[in-house]
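Every protein chain of the complex appears in place save one, which is left out.
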Amino acid sequence: MSGGATRTGQRGRRQNMLTAAMVAPLVLFIVVVFLWPVARFLALSVDNSDISSNLSRTFAAIGDWQPATGSPPEPLLDALVQDLAEARNKGRDGVLAQLINQRQVGTRFLVIKTAKDAAEGKFDARPVGDALLATYPGWADPALWTEIIRARGTLTAYYLLGSLDLQRSADGGIERVPADRAVFVDALLRTIWISLVVTVVCAVLAIPVAQAIVSAPPAWSRIMFALVLFPLWTSLLVRTVIWIIVLQKNGPVNAALVFSGLVDTPLTLIYTRFSLYIAMIQVLLPLMVLSLVSVMRRVPASYMKAALSLGAPWATAWRRVQLPLIMPGLLAGSAIVFVFALGYYITPILVGGPGDQMISSYIAFYTNTTLNWGLAAALSVQLLLVLLASAFLLWTARVLTRRPAGAP
Amino acid sequence: MSAASIRRLAMYAYAATVLAFILVPLLIIVPMSFTSGTSLSFPTPGFSLRWYQELVDDPRWLTSFVNSVIVASASTLLSCLLGIPAAIGLAWGNFPGKRIVYALVAAPLVAPIVIVGVASFSFFAAAGLTGSRWALILSHTALAVPIMLTTVVASLSGFDRTLVRAAASLGAGTVRTFFRVILPLIAPGVVSGAIIAFIISFDEVVVASFLTTGEQRTLPRMIFSGVRESVSPAIAAVAVLLIAFSAVLLGIIGWLQSRAVRLRSRASA
Partner (left out) sequence: MLKFSHSLSVAAMLAASLATAQAADTINVVGWGGNWDKAYKEGVWDKYSEQTGAKIVMEEWGGELAKVRAQIQSGSITWDMVSPEAPSVEVGCAEGLFVSLTPEITGDPSKYLPGTIHECGVASDTWATVLAYNADAIQGDGPKSWADYWDAEKFPGKRGMLAQAQYTLENAMMADGVAPADVYDELRKPGGIDRAFAMLDKIKPHVVWWSTSTQAMQNLASGEVVMTDQYNARVTNDIVNEKKNYKIVWDAGFFYGTDMWSVVKGSPNEKAALELLKWFSIPENQAGFSKLYAYGTGRIEAADYVPEEWQKNLPTAPQHAKFGATYDTNFWVENKESLEARFQAWLAQ
């Protein structure tokens, strides 16, 4: 007996190892092609190596020198010249110049030209300070040195602060950026608000549809279900593009409005918050219906009937009996819709106006247009945190509303 | 009429309205794509096939279509190679960390697509792989494989494992058992999963817009840059073709699933 059990145990272990080996390639693939690239990109939000590694001598030479105390000392400028020459030879001077210019506007050419001259040996004679400051007086500017000193360290909070419209103040504390430059907190709130509106409207639209699908005769139920699902099979891009065509000035909706005499001249419907809502709701609605239907199918109609036969008004019966029963589906659907909506990019870009852009658009903007990857990564961190937090909240709510089986 | 039947009627009317909101836009552009005019206005000035002709005549549309087919086929193939064994392993295996594997594999589904696009761009640029189709194929595989996995796992749930043991006791090797016994039985699930994987890659635009340039441009990428320039009737024509394409694939899956249900009920009868 015992020998048999051991054999079974061995076979079980061998099989477990075999099955684990079958899963391993996929896990490896996801880690290498998805997880690692994303982690690597998010790490850019705190990465300061493009500055710290290219100015290592300079940072070492700063010591406790204060920019306010006078012009930079000879050892510092000496180190700077060496650093810039090396950066130039490694082809890193452009990045360095861009990063310094981000912090102190108007220094890009100063850095590039100094690096070029230094690499070409124009500042080889020692002492170098007077020659450097004579050619490039910009290096005597205390404001520039204040920024450079602040950019010390292999890690930086610069981008994460920036993504919250914050910056380091002159005394090293944290302050808000000037109001005319604050954009990301608004963008974040806008993203959350748009997603919230879309989720609520989807829920309101989807509940009766799901109820109709569940209570219709089987043939009709199947047809309606297929019709709801069909858009999910059509590309998001196509569904978004269609709204541009439908809502444009010469489009069918305006044609109908003018024809019916409701308006005299065509309305501006596209590239507005309105068109963004419409397009997002149409795209996400099927997901809400889907998760509601899967829960409603398990809710017997008899509960509602019982409540009504006991004399409860329909609205009360629905709110007190039906709603709690379908709540898990509603929360699951809301979680899916809300989380997807938070990350929307294509739709806001194509059918929204300049004031309707969501966080994703800014991530793309800073990646593509200004190539400020640190900021793009910081905004990504922000978006992922909001996403995880909301998913967690909705999941908690779902667990809390789940009742013991058979107890309505 | 009783209050209950009025409520029923109202519910169906409401559902019909919402369904119309979801579906009418997809239908209304069909007649618009057959316009004879140079811009998309409604009602259309006349009927013509000129914009479909333009799609055929302009080599860029054709190239991008071919690119999309290549990328989607390769991603689908990779998804099958990675997803089918993993699905069998997850369905039958009993090793620690299964939940973590599920969570890990599902991650690409919920991650904001822009982040996936930007991260892939920065990763493949550093690896020197931008400007080749491989980068896009690998990224699309990561997006498509979760669906592949779940469909195959689902089709394995009704699978009778005594068949595998029977095959083994009759002397069939693992490979033979897989191709002769397992694969035919889970085939409907694999085909459905493969079709969905194909569609996911074929329709994907954001990662494609970060990873492809010039001659590797895919069809959605082409539509995307076209739309940002101007919404020409050619775009509507492409949209109609893509909707028709989805409808055909959806039809195939529906047929496969009803067939699978019939087969299973016959087997159990």
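Chains: A and B, in written order; residue numbering restarts at 1 for each.
Just so we're on the same page, contacts are C-beta pairs under 8 Å (C-beta built on N, C-alpha and C of every residue); 3 or more make two chains touch, one makes a residue touch a chain.
The structure presented is a predicted model; accordingly, all values stated were derived computationally and were not measured.
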Selected residue (touches chain absent from view) among A:19, A:275, A:291 or A:357: A:357
Of B:58, B:160 or B:215, the one touching the omitted chain in the full complex: B:215
Residue touching the undisplayed chain, where the options are A:45, A:58, A:107 or A:156: A:107
Residue numbers in subunit A that touch the chain omitted from display: 88, 91, 93-95, 97-98, 101-102, 105-109, 112-113, 116, 180-183, 186-187, 190, 249-250, 268, 353-355, 357, 362, 365, 368-372
On subunit B, residues whose C-beta touches the chain left out of the figure: 39, 70, 73-74, 77, 125-134, 137, 175-176, 179, 213-216, 228-230
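Following the convention adopted for this analysis, only the chains that are shown with their structure count from here on.
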Where subunit A and subunit B are represented by their mean Cα positions, the distance between them in whole Å: 24
Parts of subunit B lying in touch with subunit A, wherever the complex brings them together: 3-4, 7-8, 11-12, 14-15, 18-19, 21-23, 25-26, 28-29, 32, 39-43, 82-83, 85-86, 88-90, 92-95, 101, 104-105, 107-108, 110-124, 138-139, 141-142, 145, 149, 199, 202-203, 205-206, 210, 220, 223-224, 227-228, 231, 235-236, 239, 242-243, 246-247, 249-250, 254
List of subunit A residues in touch with subunit B within their complex: 12, 15-23, 25-27, 29-31, 33-38, 40-42, 44, 205-206, 208-209, 211-213, 215-216, 224, 226-231, 233-239, 241-246, 248, 250-252, 254-255, 282, 285-286, 308, 314, 339-340, 342-343, 345-346, 350, 360, 363-364, 367, 373, 376, 380, 383-384, 387, 391
